[in-house]
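With one protein chain held back, the other chains of the complex are shown just where they sit.
A and B are the chain letters, set down in written order, and residue numbers restart from 1 in every chain.
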Amino acid sequence: MSDIGRMPGSDPLYARPRSLVSTLAIWIVIAAILLILPQVFNSGLSITTMCLMGVTIIFALSYNMLLGQTGLLSFGHAVFFGLGGFLTAHALNTARLTHAPLPLEVFPLVGGAAGLVFGIIFGAVSTRRSGTAFAMITLGIGELVSSSALILRHAFGGEEGISVDRTQVLHLFGITFGPQTQVYYLIAGWGLVSAGAMYALTRTPFGRICNAVRDNPDRAAFIGYNTTTVRFIAFSLAGLFAGIAGGLAAVNFEIATSSSLGATQSGTVVLMTFIGGVGNFAGPIIGAILVTSMQLTLSDLTSVWQLYFGLFFIAIVMYAPSGIAGMVTRQIPLFRANQLQKVVPYYLMALVPGIIAFIGGSMLIEMINRIAAHAADGPEMSLYGVALNVTSPLPWIVACVLLVGGGWLFRRAVRISLNAYNEALAIAQAPSTGRSVS
Amino acid sequence: MTSSNNNPALEISGLQKRFGSIEIIRGVDLSIPVGERHAIIGPNGAGKSTLFNLISGHLAPTSGNVRLHGTEIGGTAPQQINRRGLSRSFQVTNVFPQLTVWENIRCATLWAMGYKYSFWHSIDRLADVRARTEEILTEINLLDRWRMPAGVLTYGEQRALEIGLTIAGSADTLLFDEPTAGMSRAETERTVALIRKVSEKRTLLMIEHDMGVVFDLADRISVLVYGQIIASDTPQNIKANREVQQAYLGTEVA
Partner (left out) sequence: MIEIIFISTLNGILFGMLLFLMASGLTVIFSMMGVLNFAHASFYMLGAFFGFEISRHVGFWPGLIIAPLLVGGIGMFVERYGLRQVHKHGHVAELLFTFGLTFIIQEVVQMVWGKLAVDYRVPPMLDFPAFTVFSTQYPAYKIFELLTAIAIFLVLLLVIKRTRVGLVVQAALSHPEMVGMLGHNVDRVFMLVFGVGAGLAAVAGVIAGPALVTQANMAHSLGPILFVVVVVGGLGSLSGAFIASLLIGLLQTFAVASNASLADLFGELTGTGMFIAHVSDIWNVTVAQLSAVMPYLLLVLILIFRPRGLMGTRES
């Protein structure tokens, strides 16, 4: 048995925490970026988009407390988002009528409180089960709540929802929240606080045990933890942050509607969190930004952007289940061991047939879309700068060839890249020399 | 957690377990005093792992009692039993694969150190947790692999981590389920030394197939055959026992 001892120059403290200064520095940098963003991207559209992204980021981060941190696949997370929004809207309207001395800035807390309370109520019921049964329960509760929203017209405003006027409430420092930029700062501020809190939670005993329960619930019991209690607390806290996001949404859009707690909203957050990557704190942020951008830009390019979205999601599930963040973090051990440059050429090589296959596939989709849904626009269309006629067989043949050929080449290139990656990883992860291998 | 009474560490009486119409454990009586190193041996299918599952809370007895320091634990939830001071390792490695080695052990220390469900402590700044984690990792000789995800460790390293998870809490009664299964000679020796060290001043109950390990470590041996204990005695007497020889037909592992 080799006795390693303390090798000269090695870190004397294992798993040393980052110093307080450097932790603060990171968050200060993020805050600075958030401050500057609206100055850089100052068009009305950009600001509105950033507001939407901010709300979505908080919502996705709260969802990942369940899925990525604790292994709980919930299909009904939007109920906390929606209920948070509705209660915030009601609170705002009540404050307006009663001239309550509460500034707008604190109203997202109402959403948070609503999210927490309902998180506790629904959590007590849901977390009794795990796995598929849990997923089904959350689906059921989600639909129950969203169906109730249509029945309880006074509470949920029926089809019109509940409207608010954010300028009619008390404000601090004379900020009226009329201009969208001011709403941006509200969202950014709450976003920073929420994200900071959620990150801090991952660095607590509870946060670590959530990971343990996710990895191996049986073993977690055998180190002294009641897995149901762990899940229950995680569920409630996730509800709290989702509620804050919902409250901010109500302030941002000045309305709360029943779609905010429906199956579509619940489904979207699952998709975006998973695409971004559930195993990493930054994953949901990446997913939220990416999907929101996709929603905004793709919807201009094609009327079936949702289909692309779904296909992208399936591709991630099948081939990169650790998401975009996962793909990035998996390169880190290689980067540390100086192996990354060996594999990058393979990645680039695989990208080419991938793009070709995508072009082929999108051609097929767009041509089918033209024939099926937009026949009135005529058979002439333009794709990727090339004019074509959907009634002639040529574009179809080309598209099929590109898709099948590109796809087949892509699969082979991916396999080669994976081999290269595994080789490089083995080199990077080998136990340091000097240790006898038995 | 030390026992403040003079009950045996573990006392099993009349334990039975039936699955449908099949009886796996057919009436087991066993008493293990505090501080003893006790091995359970027996042919495959005798019910050894079922016995462990009954003791550690994974299964509830059909009838009979299991007492830990005098308190009945039969049918109690696993985490409750663990909190009372009983910890077990698994035959098939049962670690937290995505967590690093450091994280694995650190998680196992938390409840015993009193942090429970705390979401208000910053775990990286807890000096006592850090010290304990480092201590355990040094004991199982995995300190230099601290940042490896548990899933990529070698088999021997994972078995060592398995033992680490079992001893990281404050348990004073340890159950090891075939701790040296699949190990080379050298690894087995290392593991035996480790087990001897960690079971000083604790009570140890161990399932093993490797007779060398059993005779090396155990103060007493019980032989489980078809769900019943046919002999329970010192290693010397067990070696000489006729019934045991018959049941085993000479399966001493080289």
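For the reader, a short list of remarks on this structure follows.
The working rule: a residue touches a chain if its C-beta (ideal position, glycine included) is under 8 Å from a C-beta of that chain, and two chains touch if they have at least 3 such contacts.
From a predicted model like this one, the values you see are computed outputs, not experimental measurements.
Taking the full assembly into account, the omitted chain touches A. For the chain missing from the display, the contacting residue among A:V304, A:L334 or A:V390 is A:V304, taking the whole complex into account. Contact with the omitted chain, checked across A:A31, A:L109 or A:V125, is made by A:V125. Only one of A:I137, A:A220 or A:L388 touches the chain withheld from this view, namely A:I137.
Across the entire complex, the residue among A:L45, A:A373 or A:I397 in touch with the chain not shown is A:A373. Take chain A: the residues that touch the chain left off the picture are 67, 71, 73, 75, 125, 128-129, 131-133, 135-137, 139-141, 143-144, 147-148, 151-155, 263, 267, 270-271, 274, 304, 306-307, 310-311, 313-314, 317-318, 321, 365, 368-369, 372-373.
Basically, only the chains that are shown with their structure count from here on.
Averaged Cα coordinates give chain A a centre that lies 41 Å from the centre of chain B. Across the complex, chain A is touched by residues 56-58, 77-79, 82-83, 87-88, 90, 94-99, 102-103, 106-108, 110-112, 115-126, 129-130, 133-134, 137, 141, 143-148, 152, 156, 165, 168-169, 184, 186-187, 190 of chain B. Across the complex, chain B is touched by residues 1, 4, 13-18, 200-201, 203-209, 211-212, 214-216, 218-227, 229-230, 233, 237, 279, 429, 431-432, 435, 438 of chain A.
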